[in-house]
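Remarks on the structure that follows.
Just one protein chain is left out here, and the rest sit where they should.
Letters A, B and C mark the chains in the order given here, with residues in each chain numbered from 1 onward.
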Amino acid sequence: MTQTVEKTDVVIKIAGDSGDGMQLTGSFFTGDTALSGNDLATFPDFPAEIRAPVGTVAGVSGFQIHFGSRMIHTPGDAFDVLVAMNAAALKVNLPLLKKGAAIIVNEDGFDSKNLRLAKYEDGENPLEDNTLEGFEVIKLPITKLTREALKDFDLGNKEKDRSKNMLVLGYLLWRYNRPLEVVEKFLTTKFKNKPTILEANKMALYAGYHLADTVEEFTSRYVVKPARLEKGKYRNIMGNDALILGLIAASRKSGLPLFYGSYPITPASNILHGLAKHKNFGVKTFQAEDEIAAICSAIGASYGGHLGVTGTSGPGLALKAEAMGLAVMLEIPLVIIDVQRGGPSTGLPTKTEQSDLLQALYGRNGECPMPVVAASSPSDCFEAAFEACRIAVQHMTPVILLSDGYIANGSEPWKFPKAADIPAIEVQFAKAKENGVPFMPYERDENRVRKWAIPGTEGLMHRVGGLEKEDLTGNVSYNPANHQHMVKTRETKVEKVADFIPEQTMDTGSESGELLVLGWGSTFGVCQSVTKLLEQEGHKVGHVHLRHLRPFPKNLGTILRRFDKILIPEINNGQLCKVIRDHFLVEVEQYNKIQGVPITKYELFDFAKKLMVNNER
Amino acid sequence: MTQTVEKTDVVIKIAGDSGDGMQLTGSFFTGDTALSGNDLATFPDFPAEIRAPVGTVAGVSGFQIHFGSRMIHTPGDAFDVLVAMNAAALKVNLPLLKKGAAIIVNEDGFDSKNLRLAKYEDGENPLEDNTLEGFEVIKLPITKLTREALKDFDLGNKEKDRSKNMLVLGYLLWRYNRPLEVVEKFLTTKFKNKPTILEANKMALYAGYHLADTVEEFTSRYVVKPARLEKGKYRNIMGNDALILGLIAASRKSGLPLFYGSYPITPASNILHGLAKHKNFGVKTFQAEDEIAAICSAIGASYGGHLGVTGTSGPGLALKAEAMGLAVMLEIPLVIIDVQRGGPSTGLPTKTEQSDLLQALYGRNGECPMPVVAASSPSDCFEAAFEACRIAVQHMTPVILLSDGYIANGSEPWKFPKAADIPAIEVQFAKAKENGVPFMPYERDENRVRKWAIPGTEGLMHRVGGLEKEDLTGNVSYNPANHQHMVKTRETKVEKVADFIPEQTMDTGSESGELLVLGWGSTFGVCQSVTKLLEQEGHKVGHVHLRHLRPFPKNLGTILRRFDKILIPEINNGQLCKVIRDHFLVEVEQYNKIQGVPITKYELFDFAKKLMVNNER
Amino acid sequence: MSVATTDHTPLKAKDFATDQDVRWCPGCGDYSILKQVQTVLADLGKKPHETVFISGIGCSSRFPYYVETYGMHSIHGRAPAVASGLRMANPDLGVWLITGDGDGLSIGGNHFIHLLRRNFDLNMLLFNNQIYGLTKGQYSPTSEENKRTASTPFGSLDHPVNPIALALGSDATFVARTMDRDVKHLREMLQRSDAHRGTSFLEIYQNCNIFNDGAFFTFTEKATKSDTALFLENGQPLIFGKDANKGIRLDGCKPVLVDLAAGELTKDDLWIHDESDLYKAQILARFFDDPATNPNAFPRPFGVIYQTERPCYEDVLSAQVHAVTEQLGEGDLDELIAGRNAWEIK
Partner (left out) sequence: MSVATTDHTPLKAKDFATDQDVRWCPGCGDYSILKQVQTVLADLGKKPHETVFISGIGCSSRFPYYVETYGMHSIHGRAPAVASGLRMANPDLGVWLITGDGDGLSIGGNHFIHLLRRNFDLNMLLFNNQIYGLTKGQYSPTSEENKRTASTPFGSLDHPVNPIALALGSDATFVARTMDRDVKHLREMLQRSDAHRGTSFLEIYQNCNIFNDGAFFTFTEKATKSDTALFLENGQPLIFGKDANKGIRLDGCKPVLVDLAAGELTKDDLWIHDESDLYKAQILARFFDDPATNPNAFPRPFGVIYQTERPCYEDVLSAQVHAVTEQLGEGDLDELIAGRNAWEIK
């Protein structure tokens, strides 16, 4: 006789071998969770770049989902439930389990071979010694059960075993009181051309769902009520996918065909992959021979009147630096995307980091200002990408868009807009002057923005280049005063972007008080949670998360001064801190984690509390 | 009957067409001035990168020399004397003449063709209208006089005209009461294989010297007494040449063969040219296919046990960024020279600027710290280059050395050291451990410095690379805690360089007071002069000039706090200001000139005075 | 490359001159090239605004400033990448790519080989003066071995790049060579380059009279030209020499010098030039020894060495965009944003 327990939120980690289809299981469960109205956040952890041998620790692939009836800001720091398909998967994830967490293990993944591959000592077996003491351990012979369930299918064991993950999924659906229909639908679309596989998977799914009838450990089921999400249309989305949509939306809304020139690099590659699928939106993608060619091709496309975009990660951004300078001189629209990863050098390619901020701001020769915007969550990539394009086009400047590996691969529900409700981006093309007035390519409006003169337009022939230009005419000029004027003009142009971005508002918490949590990029979730926790403890705390890193919103300084202390958590060695200190001459407390992984709620919470204790003194 | 006037300092500008041999004239006069014991500073101004047609403004080549019986810190803001070999030369230099300055013009350079080429209006001729009012104008038919002097030589007019510059030089020697012998010696060495040319040039020289006998305008001669220079051996030297000597000295003193991998770029190219001449010092130079190959070849050479150096200017530094990250990970010695020029992008290639400081500090992906040192004057390039090599070798790190076009091409007397007095740079090579103790490539001493294990050494085989390394073993590691540890370790290693550099001392002026003039790089001279001027006016002012931009000398903060105001003059938009504000949270006053030309004494003096007036309020 | 133009108003060379004064050294070979390009542009009759010149950095790369069309003086070595992007964005523009031996073959070498294999429809003019002019005279990848220059006071050590061989090795579809001093041939080659659809690689021997004066005089000057320069014409035998007294025949795939005066062999025994024969083009590319130093060197070939047809990257790209749009239908932004598994909260 099973009882039903209500939970406000749950963190589940499904882990197994790269071959076990954990990512698919995760995405199905996510889809179902979303449809059942919970708020959620997910994060996959793939094995490091090289495919490691089956069964080894290096080969473990996992999928983490945090869902709840309350607002969910992060994929969660520790797990309530772990599904471990083999010994390696258990070994890797054990350290992140909450006290008393439930562990569902596939006994069949713990034979001597698996244990050896997972580098357990001879004779050591976590299922038999006291390793799992204090956890609710549910051992199931998942492989056997699956084969059993599929005995009537004329499929080899290898193929049957592929359905293991569906059996697990079936069980999870039962455990969380979910209907089967949604996943059935997913399966049907995915395997529409493979009827037997489809049936086998459904069968395994059912078997898992009905395990409870036979396994008496299964005493309790859980319900997580729908979250109170705003009314509207939702979908679940990953960061790089949202970024792709933002670019395409900007292309449509500006009427400029999208050109994406890129060279593959983790974790930016799938932006190229995704955009390449959307040729029917007039998107042109170009896999260049290297990052330099990638950005230069985008410059050429922008020069030709397209919305030129290039994307990469840290090492690639370094290679693009010289060409960014050219774009700054040309004063044409260009968006440079940096999906940051662990550095320096090749660093930790599959891990996340926020350590390219200073490079984005300063990593070019000469006085070379560019607007910099950052995305703060998977779904926010849509807005951020759109905003980067808007600034690039309306201010005739290259713009850097910062994302990171955590955002890129993470997912969350997104209340998406109607195309019709997305604002238009109007473009200012130059036109030939009347009655013989000569065309001045570097004539500017009051925001220091020049007009876009596209090759092929009659009467606007002119020459541009990387040498300093004479004001107005754009001719090469070595005149000293002109150089200073142009340097200042390019700077002012970028600073004036601040007139066209909203003033900074509090992302949560109070307008003033003891502590301001100031963040940017992928720390958004943890900053939110921590700020709320601190408020619950009665502290006067606010959270501001920066979309615009250059220029800053005009009122940022005022906000900073309204708080006793400023805490800047970053997944780097304190880069935003440097910029804030320089701009506002204010002291900041920095919390830096440089481990290739997100900052957890509790570590930041503890740090922040200590700060405020010190306040009281 | 001529009188003799004594002067404490004089600024002369010798200007003519690229073909007129102005640079040679200048260097001869400089050599003679040096030997006559004056302090001096010189600066050439070449026509912009492309050779322009003869006679045009773009084709003007000039040489500026400032010499005196007092200490000379800069080539001078304005000229006391201008020699103009043609109309264009006059037109270009007129704006920089002091009131009442002397102008010696070659009338023959002002025929209608010359005037047209110099873009004077039809019929306009500065020698005939009132353009030169208020100046002491000395018109000479220099071309005619030269041909006249050489009439007995069997040379074509074209060849005879080549001696024009010697006639001018002869006159200048007379004007400044100099003997002829020194220049005769110079001529003899230069033209030893061309007897006729040698004789012709001497003849022209004499003719110029004896002009006074015939030209009655020549009423006064001038004497500039020897300056009170420290005892010692001196030579005149240009920045890039001093830099070359610094590198070779470091190679000798460390016992490491010097490898220089570079790709030509103004104004760094002649470092490559100069080093290539010194193969007999075991120097290997390599002109790579591009800047990336240049730095990578230097990395390869350093990895192989050489002192690897690469040199470039701003755009090239941008291209080297990714490879610098590799060097940071490898932790091998490497010196990266950036002779800065006007930016951004191709910018103003032949003009000077200090605008790569932020790029040098932050222009790389990830947390990628590197020491940064800067040269402050032509002769100082020797010390700066030696120091960069010392840090690179003793701290096993890439080091950036900043110079600029003004320093690179400027010259000044240098009290040079005896080779024996230059300190040794001792190198720590790794040795195989006894009794089978495994070799740990990333084991460090108390300064976080690892030992250098050179391929070819028995028993030290190991693998390095750009991926994050495990502490000690250097194996690839994705371990989160290890990553943070290594990032911090690499940072500490660079910060600890501060334990091995002298504390900052005042370059001049008082230890505390109203105003600190804080500078770096090529503004040294003007900062010195201005500080002294302000002191003469009774202000309590000090000057600190930074050799080390990362890490800063440990006591810098203390010094900063001893002054009411801090003034940072830079030939950029305020880059050191950002770094100082960030590090020390102090307000700074910035004086920025972004015109591709040095800051003048009087503009900075005026600015500084205003600051202190405000003080008084 | 070639693009047709509509309503026709005859243009003159001077219509393609800008108001900027040309800043090359007096006597520089670049002047001649500029003049011939302006002349050819006028003949081609494309309107000034329909043409774009893209260059890198170098003396040669100053070219765009002097041509009254659209132009970009980009960064060192990257012009091919910029031009590729421009071609993809707007395949209707006539694109000329101007580069030097350093810009195109040293720092720009990677873009060079990838441009050629992708075969974007444009004309690439490589001004080869075997020196770095703008940076005042360092040796370049095309400089002969043991060359003494600013950066190699004791002589250079690199084996030089053979631009024609490299272009063929990169699967170029049009490979030709000409010289600044034979304006008629230069003009003809410019026209041929423009007529070819695909990347037309034209190497132009250009004299840098300041830092490498006379580098090509053996091939360009009256005295020696006829014995050292071999002018190729499709379908014609390989003949050269004063009063056409020398020829080349193929013994298997070994080229052999023939003295026609000797009378044993006649024109008919000679190698007939076939622009479409890659095997033979690869042999011609190897006529690379210096006749000045090596008396029995083969003469240096000028003219169209190889030409073939291959789809241009931008054309297949546009075709794919169309095909996909046909297949999937013009994209709908709302559908795209909503994706497949949207849900609504009411």
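The definition used in the following text is that a residue touches a chain if its C-beta (ideal position, glycine included) is under 8 Å from a C-beta of that chain, and two chains touch if they have at least 3 such contacts.
It should be emphasised that the depicted structure is a prediction, and the values quoted were computed from it without experimental measurement.
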Candidates A:13, A:91 or A:279 - the one touching the absent chain: A:279
Out of B:10, B:115, B:224 or B:288, point to the residue that touches the absent chain in the complete complex. B:288
Options C:160, C:237 or C:299, residue touching the unrepresented chain: C:160
Option from A:300, A:315 or A:598 whose C-beta touches the chain left out: A:315
Touching residue (missing chain; options B:215, B:427, B:464 or B:498): B:464
Kindly note down the residues of subunit A that lie in touch with the hidden chain. 49-54, 56, 58, 263-266, 269-270, 272-273, 276-277, 279, 285, 287, 289-291, 315, 345-346
Need a quick check: the contact residues on subunit C for the chain that isn't drawn. 106-110, 113-114, 117-119, 141, 154-155, 157-162, 165-171, 250, 252-254, 278-280, 282-283, 286, 310, 313, 316-317, 320, 323-324
On subunit B, residues whose C-beta touches the chain left out of the figure: 31, 34-35, 37, 186, 189, 229-237, 245, 248-249, 252, 257, 259, 261, 278-284, 286, 288-290, 292-294, 296-306, 308, 322-323, 325-326, 330, 416-419, 455-467, 475-476
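Going forward, only the chains that are shown with their structure count from here on.
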Going by the touch criterion at the top, tell me which pair is linked by more C-beta contacts: B-C or A-C. A-C
Work out the mean Cα position per chain and let me know which chain is farthest from subunit C. A
Can you check how far apart subunit B and subunit C are, centre to centre, with Cα atoms defining each centre and the answer in Å? 40
Distance from the CA centroid of subunit A to that of subunit C, rounded to the nearest Å? 45
Give me the residues of subunit B that touch two or more other chains. 315, 345-346
By the touch definition above, subunit C meets two or more other chains at residues 57, 73, 75
